[in-house]
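What follows is a structure written as structure tokens; I'll ask about it next.
Here the complex is missing a single protein chain, while all its other protein chains stay put.
Going in written order, the chains are labelled A and B, and every chain counts its residues from 1.
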Amino acid sequence: MPKDSGIGASPKRREDVRFLTGAGNYTDDINVNGQAYVHFLRSDVAHAKINGLDTSAAEAMPGVVRIFTGADFEGVGGMPCGWQVTDRHGDPMQEPPHPILAQGKVRHVGDPIAAVVADSAEQARDAAEAIVLDLEELPAVVNMKAALEDGATKVHDDLTSNLCYDWVLGETDDAAVQKAFDDAAHVTTLELTNQRLVANPMEPRVAVGDYNRGTDEHTLYTTSQNPHVIRLLMCAFVLGLPEHKVRVIAPDVGGGFGTKIFHYAEEAFCTFAAKACNRPVKWTASRSEAFLSDAQGRDHVTKIELALDKDNNFTALRTNTLANMGAYLSTFSSSVPTWLHGTLMAGNYKTPVIQVNVKAVFTTTVPVDAYRGAGRPEATFQLERVIDKAAREVGVDPVALRRQNFVTEFPYDTPVALTYDTGDYNGTMDKLEVAADFAGFAARRAESEKNGKLRGLGVNCYIEACGIAPSNVVGMLGARAGLYDAATVRVNATGSISVMVGAHSHGQGHETAFPQVVAEMIGIDESQVEIVHGDTSKIPFGMGTYGSRSLAVCGSAMVRATEKIINKAKKIAAHLMEASDADIELKDGVFSVAGTDKSVAWGDVTLTAYVPHNFPLEDIEPGLEETAFYDPANFTYPAGAYACEVEVDPETGKVTIERFAAADDFGNIVNPMIVDGQVHGGIGQGIGQALLENCVYDDSGQLLSASYMDYAMPRADDVPFYTVDHSSQTPCTHNPLGVKGCGEAGAIGSPPAVVNAVIDALQSGGKDVGHIDMPVSPARVWAAMNG
Amino acid sequence: MTQVSMTVNGKAVSGDVEGRTLLSSFLRDKLGMTGTHVGCDTSQCGACVVHVDGAAVKSCTMLALEAEGASVDTIEGQAAADGSLNAIQQAFQDHHGLQCGFCTPGMVMSAAALLKENPKPSESDVREYLEGNICRCTGYHNIVKAIMAASGQDVSAIAAE
Partner (left out) sequence: MYNFEFVKPASVADAVAALGEEDAQALGGGQTLIPTLKQRLAAPSKLVSLSGIAEMKGVSAADGVLSVGGATTHGTVAAEAGAYPALADLASHIGDPAVRNRGTIGGSLANNDPSACYPSAALASGATIVTNAREIAADDYFQGMFTTALEEGEIITAVKFPIPEAANYQKFLQPASRFALVGVFVAKYADGVRVAVTGASEDGVFRWSEAEAALSKEFRGDALMDLKVDPANMIGDLHGTKEYRAHLVGVLTKRAVVAAG
């Protein structure tokens, strides 16, 4: 019987009521009395020197409050990068400045040059058109290989080259790696691209800055996944403001997928301008602007080589990746191709020798940073594609080849810096075989062939490192922040509870799932527990939501704080019942003395905490509120196996997804309905990457896919119903809930399954196609089929 | 400025607008009805779908003045007066058909238009009808399921919770 409340139940989401009735409160729904509007004048060329910038005519336009240019921000900090990567020689990465408004040069289409604040948004835009610009165009730097050649145009004049860093992980002895390949019975090589994507949460970014001269307090409303991180970065690195005078509010946020983690220039600008203009300042991105100003994702070009011995055991793996950083280092950009990618190259397999080489490159394109999965999809795609290719080359079943090489003993130290605490990769593969009905595939293929279609089955595994992360470890690796999280549990006198959490919910359903945990621990009704998030003035601290970390890290903090609450409440109960603390038991919201029929209810204890007439004041303080910070001992390692079945129309090359199945091991599950939903969404995005989405710049650095007219978003008829199975569970060994995180799995695990399936289909049709880069569009499939 | 009058969710409203004022901005900025969302500027995402005289339209691609005298229905008018959700809204909640909620108003309004035309849509009817509504969160699975459930069809056989 499924439970109807508490951990493991799927209560309906309470946040849905406001979203379903139009009562959500998104940032663009917020209007502050007297607000002015900002329009950013953005570069329409990829690379240029600013020889002239004349705002005088624009300043005289109707409604203009003030026009800002780079000159207004001289001496103000730039947008910081939160992760310093150390290169293969032990030197720090090259880290160029990233000004709020361009200083002397623009480096990508969309780079902000000036900002007009006016009474209305249209007036601000009118005035921006009247700014006279003299741009001296410089050659665009688009292709990563060309960018690294001697004499290439430099994106940043003050750097030595366009190389941000040249990094290595795993076996650093090249000769040892080469020997493993020389000794191999078979080597499979694959060159591939993990194309650039645009995250495209449906809500474009918005920022509203407000300033109160009377109190010297700033308020910033922003579409962020992590308001505290924004406050910290903006105060400490950009504007030099005291944190206690700055309140950052991220209200309802319409999706993030990584791209709303980062601290953006527009946030700092609105905060700054609200004070400078002594007026609230609002910016709402259009979708077109989002394409040019939201950090983009992926964009890796990789060569991967896999060595196998004569028994098909994996013996060595070597990768060489070029990772595009874009024009500037966005907040977590540098960590994505390194610590979020290289560390996952072992995958689910016990390959003894691994070497990962990554060169990060500056180009005159929009900055690239984490997008759902961040580094792990890139790792998984390479590895699972090369394994599939190897299976074909050596003539073994791809599932059998994977099973043969699975890590089966835990904990397992990978050659690329991680320790997997637990897992059961055969377990998820067993579940997948059933969920995907491998047994029925041959019949379905025959049916497709009857209709003139080619059918393919693609399978892959994935593993990810989530719940980031131990602060001491990430600190060693270059993170400039800690990655713990925090929660305050405030029990009210009447027994209801407010939980202030550092995680931010923008679709993940924290408001529903988190109370399930607290309510179960105490034994009260979920409706008695409310989650508060998204406001730095209400919450102790928090690193926010990304990397599938909310429940594993912030949820653990919440558990710890709730444990403290229970301990204190037991002391109060013991006092009320004149018993010893040690004898108090809490069950279903009632405290009792073991072995007696004495009991007091939760509400009596909480009331006593706030009306301490009969209270152990000599031992404990009145009140019932506890805070915990939780810093995890390790990453968590969700893993699983995915299968996709496609049909290919051999005449047009069109691929349709016929079936999709996912078997994940997320450890314990608090709300299965929400977990399924997270996986569905991830698979939708993964299919989007595999078949549809492509962010493309031309040689002059113009973005060709700059709107939904050319950037193909997956629609309802591009995807099937998915079958998801989460019954294979190996609980995380080091957090109190035994949870691993589920937010990114779908996006990580699905692209290789799709591409493997397409290749399988083409092979079944007698077409010897080894690889097709994503998106596997009809045109590309047709071209591959026709040589 | 020109005055425009229309009925929104059964209530007569009017306001001064410019020629260029879009119906979406009239609703959001003049009437403060921010349930209708704007997710793009190329008329593709469908976050802004409302009904004008019973037909689904993208309110970001219709001038407010074109709605003079029209009867407009928005997400704010879908629940009953006592706040109870209508069948489509309820099905979205029951089947987890929304995550961040940003596409949701448009999805619900499109679903309402679909079920009016086609009371028992098949899976592919639903998927096709949603061509102009983009959701980035759900992978559409639970949206399609919710709409089929709202039409009274048994969706228990569809994979997952």
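Keep in mind that, in the parts below, contacts are C-beta pairs under 8 Å (C-beta built on N, C-alpha and C of every residue); 3 or more make two chains touch, one makes a residue touch a chain.
All values derive from a computational prediction rather than experimental measurement.
Asks: From the list B:Leu65, B:Val144 or B:Ile158, which touches the chain that is not on show?
Replies: B:Leu65
Asks: What chain A residues would touch the chain not displayed?
Replies: Here the touching residues of chain A are 122, 125, 129, 286, 288, 651-654, 691-692, 694, 696, 704-705, 708-713, 715, 718, 777-779, 782-783.
Asks: List the chain B residues touching the unshown chain?
Replies: 2, 18-20, 22, 41-44, 46, 49, 55-58, 60-63, 65-66, 68, 110, 113-114, 129-133
Here, only the chains that are shown with their structure count from here on.
Asks: Distance between chain A and chain B based on Cα centroids, please, to the nearest Å.
Replies: Centre-to-centre distance between chain A and chain B: 29 Å.
Asks: Quick one: in the complex, what on chain A touches chain B?
Replies: My answer: residues 10, 12-13, 15-24, 26, 28-29, 122, 200-204, 252-255, 257, 286-288, 506-509, 672-674, 676-678, 680-685, 687, 707-709, 713-717, 719, 721-724, 746.
Asks: Over in the complex, which chain B residues touch chain A? Could you list them?
Replies: These residues of chain B touch chain A: 20, 28, 33-42, 44-45, 47, 74-76, 78-79, 83, 85, 89, 92-94, 96, 98-105, 108, 123-124, 126-128, 130-131, 133-145, 158-161.
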